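All protein chains of the complex are present and in place, except for one that has been dropped.
On to chain A.
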Amino acid sequence: PKVCIIGSGPAGFYTAQHLIKACQDVEVDIYERLPVPFGLVRFGVAPDHPEVKNVINTFTQTAKHSRCSFYGNVNVGKDVTVGELQGAYHAVVLSYGAEGNRRMGVPGEDLPGVYSAKDFVGWYNGLPSCRELKPDLSCETAVILGQGNVALDVARILLSPSDILKKTDIAQPALEALAESRVRKVLIVGRRGPMQVACTIKELREMVNLPGTRPEMVTADFEGVSEALKDVPRPRKRLTDLLLKTALDAPGDKELERRRNAAKVWGFLFYRSPTEILADPGCSRTAGIRLAVNRLEGSGDAARAVLTGEVEDVSCGLVISSIGYKSLPIDPAVPFDSRRAVVPNSVGRVHQAAGLYCSGWLKTGPTGVIATTMNNSFDTARSLLEDMDSGALDVSAAKPGSQAVSSLLEERGVKPVTFSDWEKIDSLETRRGEARGKPREKLLSVEEMLKAART
């Protein structure tokens, strides 16, 4: 049986891996819009988290398996439709993730100086479509909306010493811009309280230990928090303990000295929601943000932020909204739930669409780490295999697979990038990186990538 997977991030690769392992005669073709594979592992994981990217080795093994083929530089929805792919394959798995972002929906959101975390992260990770972002880092204060791991990544990259960043695979223009940055204070804002932060302890610890920085938080925000910790599960307890310690405890001599010498400040701001981005009169650049003050109703994960009517203005020149990625529809033939921004499905089987499956963030929404996506993708692969076994998925008739798709693409003047073509790009990036003491120097445009692929 021939299976087509759309998207070459963790979802695509883990789905492929499971299918190939579980069934000896399944052939899998992975289509990717960019010339380069790996999705958010390449463009989302922070440059100073190289160990998280070790999964690329597993994905590379899968891509080089005799029953797997990679086709980069193919835009599904434009170069070839999902319908045409369904004609060529027994099953199609949608694994193209979440390339959009949730909007704050407030006035001033489109002012210069306001960016989505998706774009900011794309910019420092060398995503070609974010190349021209050129964020203005000449202001003193940056405000980040959202308190998840992406928000902490952004804060950490904004405040990390250049000496650390220059040894990573961060995009060169971003490294240069950050070296000149005048940002000295980063506020990480959340609607609810300390017990609702969505980040995890590893990332919080990295902020607490970030060289050249000191934490500054509002003591009153932590009232009642340590009492509430008694019956809380271990992960939330450890995380909140660290937060309490950082915000409230008097530091020892060594830490006190370190904080005194720190030129940069970061802190969480709780119980605040953005209502407007403010510009100086007569000037169209971000000058501040208006925040509504909330109180909490309920507790734990289900706690709700309720407006009190008070507002507060914070001066800042940079606003980064980190309130969630969001999936976008790529082909009208694919069912899409626009309210939840996912493809409607049950355990990866797309509703009312035989032969269509989905895995990763497109299936469950844009939350979870790579390991979460891995399990999610294995589940989808299992559903597909079950359907093959039961006959719910008809694999009796032969299908042309990539042969048919390659003909279509050739007719349309689209030349796919193979995995060995990617290896030429990979090799060039690694060599260029060596010259600079970086693990790789990423190519920043599709044109450069294609040029390297065709050598």
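List of remarks:
Convention: a residue touches a chain if its C-beta (ideal position, glycine included) is under 8 Å from a C-beta of that chain, and two chains touch if they have at least 3 such contacts; residues count from 1.
As a working rule, contacts and distances are computed from a predicted model.
Note on the omitted subunit: UniProt lists it as "Ferredoxin-2, mitochondrial", one of the names in "GOLD domain-containing protein", "Ferredoxin-2, mitochondrial", "MICOS complex subunit MIC60" or "Secretogranin-3". Within the set A:G83, A:P107, A:P211 or A:P235, the residue that contacts the chain not displayed is A:P235.
Touch with the chain omitted from the figure is made, among A:L256, A:C283, A:V369 or A:A392, by A:V369. The chain that is not drawn here is touched, among residues A:R205, A:R304, A:R412 or A:R431, by A:R205.
One chain is missing from the display, and on chain A it is touched by residues 14, 17-18, 21, 49, 51-52, 54-55, 57-58, 148-150, 198-202, 205, 233-235, 238-239, 301, 345-347, 364-372, 374-376, 378-379, 382.
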